[in-house]
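One protein chain omitted, others in place.
Showing chain A:
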Amino acid sequence: MAEQQDPEISFKKETVKKLLSSFFREDKTKISSDAVLLMVEMLKVFVQEAAVRSQKQAESEDCDQVDIEHFEKILPQLLLDF
């Protein structure tokens, strides 16, 4: 798993809260602030995993830039892991 790189770069608490709330099926569903903080961490790990795995894929193909095809190759396993 990717170690957290920089504590400063992360999703905003408010963004994650609104994001999750917008996807809830029922309006009465709420989310506790600690749960939001954990989801901020979870989403950050998800993005970092996506990025680092794509980077590794690009590295194995000897490419200097990470491109969409690298991400496409790691996507199925990424989704199975989350």
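As a working rule, a contact is a pair of C-beta atoms (placed from the backbone, for glycine too) under 8 Å apart; a residue touches a chain by one contact, two chains touch by 3 or more; residues count from 1.
The working rule: contacts and distances are computed from a predicted model.
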Omitted chain (choose from "Centromere protein S", "Eukaryotic translation initiation factor 3 subunit I", "NADH-ubiquinone oxidoreductase chain 5" or "Mannose-1-phosphate guanyltransferase") - UniProt protein name: "Centromere protein S"
Chain A residues touching the omitted chain (full complex): 1, 5-6, 9-12, 15, 18-26, 28-32, 34-35, 37-39, 41-48, 50-52, 54-55, 58-59, 63-68, 70-71, 75, 78-82
